[in-house]
Structure formats: structure tokens, C-alpha cells
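This is the structure, below, for whatever I ask next.
Here the complex is missing one protein chain, while the rest keep their positions.
First chain written, first letter: the chains are A, B and C, and each begins at residue 1.
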């Protein structure tokens, strides 16, 4: 789960990590008030769940009321298109207006879970303010990583080393160390998968401030953080995302695919996509209906697939372990009827209760071709697609 | 560092562990007010740093104003003598007056650091209300111990087992589990060496309440808990204890000993006491001046030893490692002069700067017999003591 | 012979709710010796009138000598169940549960160091050994048959696919192991490859990887230096876009090493027989072994 910048900063504040003075607003009327409060020197930032805001024109340093107002007017309520959003863009419902800081130095500071060492890892760089991916390409020696012990936490000697790596001046070491400690605590206590502060700045008057902040929370752990759950901004989801989210389906849309895929199991779903491609067709989506799919979920999954108007055929590949083939079959039949779909289905159905599942499908009036295995399915797909061309 | 019962209960409250309604008072005038508030049904408890209060008459259930007043009057400002205090007793400056509870069941619950497993251990017994030592003698099978992981904390499955061991009724399991979790958190966060709740009661109206509470804090860790440090009640120390405390000396007075001992190192101090005994004399004290003794500390140590009027001779045994013999010698000479002490000294001095130390002592006008080693010192002691008889 | 489980396996099942009891029945049907079940509030009763319930793992082991545990406990409580099983000293724990918070797994992984317990999973289909008719987990018993191929996979259903391919081509399995789709798990490809290398029954190994992480590369390094038996492999996710999570928490391409092509190359370089789709696994095994 992604937090907005302003939400991330609120969380930082809760842990006594300094952030700029600022206000989140969703109405233009307040711009004048706050730009005045910040004496015509502020930064305005679109609050959207996407990267690349800056390059896409979603962030601006403003130095007059009129500049602030015009910039805000062009953001609020509009869609911001970044390299990550697709051509439709993403709607800006809120903007953050913050007091400008007089920056002396910019530092990069983040914490992630590094799967290769199964531990939280603190990543720092003396080159803050630029994309860390760029730093890692251009000057990898300027990125330092600190592995933390999952059971002991972060030891002081490691924080001292970080201070040294980042050349933190003597008089700011205590404050900086406290920020690292607090950030680590925030990371652990809130089941974060990422906290990225870029840049963390030292101002000309020797204050340390988190100018930007990005926090991701482990979706699997949100259940134990009801207050974080409330921060979820569903307005940032597309209707399709909202639907997959509601039914806890793993769905990834692929551009211009003709073969809709409905599979149980992530690995099999990927393999099914791969096979579709090798059969000469383009998969339209990744869709894993999960282990314990019920009828309702299958119906939702079916609807999500045919929502994509490029889809001409649906490949159902089921190898039932926890999932039961009969339940899936019943769901598919119901969904087809509900939506009056005419899209043909190629079905491979094996595993738990697969005989029952197949018989349910075969006894329905749907346009169904049953395949014995993946290779067989690929052959059928190939025929169908060449035939359709 | 020991906390008073009322302080321990305040700490429990801070961690949301229920304790009885109650007030700490140091003036008799308030007794009437609170006994009225508790509708003539209360418990009055002397707040003193000693065990065995109950048996010594320091705790009473009262059922009328006059009974409450009379009991409080006999406690406040008086000395309470228990089997642990010695004949002088310990002064009662405060009493705790608490609402009486309608007890259904009494449970024993404590957490300690168990050195044999180097871990926090939770001790529980279904036989609460009696001394745990007695339970362990009479029905050891009713005591259950739960070893906690120092790095992971206490796992829920262990708390479930504790609930089962203690036969906690289903409807109270959640609340009880929360109490155990909170208690464990309190133990860890406050560097406790002991938390003992005896009894933890289940009342007739199904409330769980900590009726008594004893908390000890690791002396070596008090430095990082300034708010706990403030709870230290120096009025509960004897003047001698206060002095040893001030100079960070390890001193234990033994009854009716004639040989005062001044030693560096705890092991050597014990061995010196043992040797004194085998030489046919009684050691008057254990005293370890510690590793980094300065002059001031030595002077204080000397004064503490001769404070004991039974002391007829002082055995100084120094094997200087971190400590320096010359510093100790200078301290002894100064202390003797300051106190005009005529008590003879037997001195064994070896290790770092011991030549300098011995020469300082020999050049003073004190009554000093220098011994080459412990055995030699024992022989001298034997002579001296038989001579004195 | 087989790896991890065999006729001596005495299974304890923890978490016998809807999914757990369904799968327990499948395991029993297959022939697995389930000796005890742990589920709060059911102590004293019996599952299917024969398997006694206990309130704790320790008690279940004391009474039934279980040596392997399988966990179906829901994700929010799975960490506690895993720790309980680790503390009890079981030699093997198989955790089927999906969606365990990653911070929980980070702690479990650190806690496992120096313990004598192997954890398989979480988010895995478990293990099946056809010869002894023993299965711990959810791999369908009707798709396997006894034989000489060891199967190891990050994916559940894809494992079934591969097994099915093997059977179609006449190959049975010594043991099939799903290591699970989470980025942090108890047992790696390398751990299982070691066991297959030592297992006399196993003649060849089928390895099924997927995009994300670098576990396939680790496997390739190990194969190159330590493995004498032929390995046939396939990687799922060639058509997956970068930066998107493909269902499994671990299946997301975040760098070069996460790409299916990089994994294919590492495995090929290590002498592994790589096929483009699990659909061709069976044929390739035929080719390699004959």
C-alpha cells in the first residue's frame, strides 16, 4: 500500500522527524492564504500515487502568489500524466503547499527489506536529490548499505558509520542519529516495505529536514494497522484496480493482448502467458484467482477479463490444489450468463475435483473447447487465432 | 533498586494493568476521607522497602473508620520491624489505602531474569497469595515456568499455555493475555530484574486486578531511566547504606565481627572474610572498594568500617589490578588522621604500584603490620586476637 | 528413497479450519500418517474420529511423537505457529499459509539460524513422495507417480503442471518439493538440490523457477560446482512486464537478475537443460535421460 507524500510526512512527524511546514489542500481558495504565510516562497506538489511527478510537471517552486495560484489551478482536479501512469494519467485531488527551505546539502536515506539478506537494509548516499537509480549507475561508490539485525535492531556503531559515510558535521551528529533511529523504528513498527527520504536536507541554518518522503506499507500487514488502512486513497485507483483489489485478485493488464488468461497460481499464470506468446498470440493479462477462490471471486475475475475490449478469447488454465475446479467452473458459467458473453473459452482443467468441473462446463451452453494439457491448449489457440485473422 | 508497592502499581497502571483504586498518604488526616470513599472497606499497607510486611503487622484489612484510623496511626511515622529489617526496623513514611476487592481466585505471576538460561522467565502458579517459596516447597508441581526469547520476546503460544496452566476462563483469556504481554513489555522497557504480582486476583465480578506488586530495577541500568531514578526513596536507607551508596561501595555488615575488612575485588573480599574466620576471628563486614577507587572513596570506606563499634582490627587486603595501591595507601593514611583512629591495621598489599603503597603506609605514623600474603596475614590476625583476649 | 519425507514421517497438522481440514483429508486419503492436530478449542476431540486434537504443539509431540509439522494457520497467526513449531524441535516444518507479513518472515528467518529445524515455505504447496505415499501439503496425490525424477519449484500450480508433463512422458518422481513464492522463505533451491544430489533414488532433477530475485542464479552456481545429476529447468514470466508484481510477492522484476532471460542464461551456462515452457518439460527429460 502506497502512502501519499503528505501522509508519509505526517508519519515522519509522528516519529519526531522534521518535515517542512506545509498544508494539504484540495481547494484553490486556500492557496493565497498559505503562500502569504510562507512569504511567497513555497513548493507546490501534486499528491498522486505515481513516480516521476517532478519531471511530469507536478512539482514546482513558486515565488509569488500569482505563480502559486496558476500552478495550483493547473493541477487540482486535473489528471497528471507521468511515465508511470499511462496516457490517461492520474487525478490530482490534493496538493501539498510547503514552505521553501534554504538547502545547504542534500542526502539520500532509505530503508528497505532486502530479500537477499532477509533483513532491513539502510541505504544512504551523499548524493541526495537525484534518482537513486541514476546514482547507482553513475557513481555506485557513493551508495552505502547497512544491513540491520532483524532481532537486535540497528546498533549505534552502525549509525556512527552512517554519519561518517554521509560526512554529517559533529554538531548535527546527535540529531541525525536520532532521525535514523526514529526512521528505523517507524519502519519496523508500521510494517513498511520502503521508506525513502530523498532528499533529506541540511539547511543553511543547520536544520535537518525531510523534504520529500515516500512510504510503502506491506499489503499483507495492513490488517494490523487500522490507522494506516484509513490512509488508503481509493480515488487513486482505476475502476479495474478497485475491483481486483476488492476481490483480492492478482491482475496485471498487458497492452493490446487478445488472449485473456484466467489461471490459478502465480507461476502457472506466468507460464500460461509465456505459452500464449509462443503460440503466436499476445496475452491480455496476468490473472491469478488465488488458492481459495469462491464463486463470487471467479465471477469478478471473468468480468475483469472481458472488461478489456481487446480480448477475443479466454484461456482458462486450472490446476486445482487448494482451489476446487467445480467451484471455478460454476463461477465461469454464472459469469458468462450474467454478462451474456460470447467470447469463446479454451479450458485446461486438472487437479482437485477437475472431473466435476469439466462436466459442469460441458453441460453448460457456453462456447468451450476443452484441452487436455498446456501444449494442447497452445495448439488450439494457434488454430483459433490464425482462423480469426 | 527497589520500588515501593505504590510506585510499582503506578508503573503497572502506566502499562494498562489494572490495580485497585487507592491513595498513598503520609498524613493521618486523609484516612477518614478515603475510608469513606471506599465505604468502610479498605486495605491499609505500610510502604517500606522490606519483605514480610504482612506477618509483621504492616498490612491490614479494615472495615470501619475507627479501625482504619487506629491502624494508620500505629504505622505512620513509626518503625516497622520485620524478619528482614533487624531490630531497629524501618520507618513508615507512607501508607497505601486501597479499596478492598471481592476475591474469587488468587494467582501468582512474576517475571525474572533467570541466569541459568540467560533469559527472562515468567513464573506462574495457580496458588497465588502465599509465598512462592512455600509453594515451591509444598507443591512444586503447581509452579510453571516459561522461558522467553531475549530477541523475539514472548510468543502468543506461550501465553496460551500460561492461560491453560492457570485455568483462566474463556471470557477472560483476552484480557489476561494482554496483561501478560503488557507486563513483559514493562519488564523489558524498564530494565526490571523482578516483577512479582502476588496475588493477581480474579474478582467475583470477573475483573482481573493486581492486588500486590513488587518491582526491582537493575541498578546498573537505572542511568537510562531518569524517571525511575526519581522514584528512589533514600529515606528507606540506613545512614550507612546511604554512605556506601553515595560512594558506590559494596558493603555488607556482618553481626558482631571484630575484624573490619577492606579489600579490592569481590572474590578476594569474600576469601578474606573466609580466612578471617578460619584464623579464629569473626569478620565484621564484606567491603569491596572496587576497581577504580580514588582517595575520597577509600576515606569513605575507612569511615564506614570504623562506624561499626565492634571492630577492633582492620585487615586491608589489596591486590591492585585496575586499582592502584599508592592511591589506596594515601586514602587510608588520610582517613586515619581525619578520624584520629587508633585501630591497628594488618595490611597485605600487592600488584600495581604496591611498593609505592607500602612505603606510603610505612612512612606514616599509623599502627600498621605489613603481611607478605594472606596466610601470613591470618597468622598475624590469630596472634593479635588471642593477644587481645 | 526420497528426500525430506518418507514412510517414517509422522505428521502434525496445525490449523484445521476450512482449508486445513479439506487438505488433511486429501493427505489421509493419499496415505500420509497424520498423527496429531493442533487447533485452539478442539483439544480432546478427534479429527475424522481418529486423529487427536491438542491445544499445543509441544503436547501433541509428547503424546504422538510427530516429527514433521504442516501449517495451515491463517497469515496473521502464522508467525506464532511457525515459532511454536521451531521451539518444539520438529525436524521439518512445512508452511502452506500465503500472505504472511514480510517483517514476520524476516524475524522467523533470523530466529531459524542455529536451530535444527528446516522450514519449507511459506506460501508453498509442500512436498510429496509417491513411493511411500506420503504427502505434506497440497500437491494433488492423483497426479504423481513413483519414479526417479526430483522436482523443485517456486510455484505451486506450475509444479503440478510439470509433474503432469513428466507422468505423460512416462516419468515418475522421487520427491516433489515446492519451496514457495515468497521473497523470504525457509528453504532455497540450493538446499533442495543438495538433498536430491545425495538421494540415491533421484536420477535427474526438474527445477522450475520464475522471475524476480536471484535464487535461480544461486541454484545455477551450485549446480555448476556441486551437482552431478542432470537438471532440466524452466523459468516462468518471460512475458511479464518489469516492475509489476506477478501475484507472488517474490515475482517482480526489479533488476537485471530478476529477468527470466537472465535466469535462463545463468542456468544454461551451468549446463542445465533449459526449456521455454513447462509444457516441454516432459519431452526434454525424455531426451536427456534416453
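Definition applied: a contact is a pair of C-beta atoms (placed from the backbone, for glycine too) under 8 Å apart; a residue touches a chain by one contact, two chains touch by 3 or more.
What you see is a predicted model, and the numbers here were worked out from it, not measured in a lab.
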| item | value |
| --- | --- |
| Residue touching the undisplayed chain, where the options are B:271, B:306 or B:343 | B:271 |
| Residue of B:165, B:218 or B:295 in touch with the missing chain, whole complex considered | B:218 |
| Per the touch definition above, residue among B:40, B:149 or B:245 touching the missing chain | B:149 |
| Absent-chain contact - pick from A:161, A:182, A:203 or A:339 | A:161 |
| Interface with the undisplayed chain - residues on chain A | 149, 151-152, 155-157, 160-161, 164 |
| Interface residues of chain C (partner: the chain not displayed) | 113-114 |
| Chain B, residues in touch with the chain not shown (by the definition above) | 113, 115-116, 118-120, 149-151, 188, 191, 193, 218, 220-221, 223-224, 250, 252, 254, 263-271, 273-278, 283, 286, 288, 291-292, 319-322, 350-352, 373-375, 378 |
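Everything below uses one rule, namely that only the chains that are shown with their structure count from here on.
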| item | value |
| --- | --- |
| Remotest chain, chain C as reference, centres from CA atoms | B |
| Between chain A and chain C, centroid-to-centroid distance (C-alpha), Å | 28 |
| Of all residues in chain A, the ones touching two or more other chains | 151 |
| Shared-contact residues (touching 2 or more other chains) in chain C | 107, 110-111 |
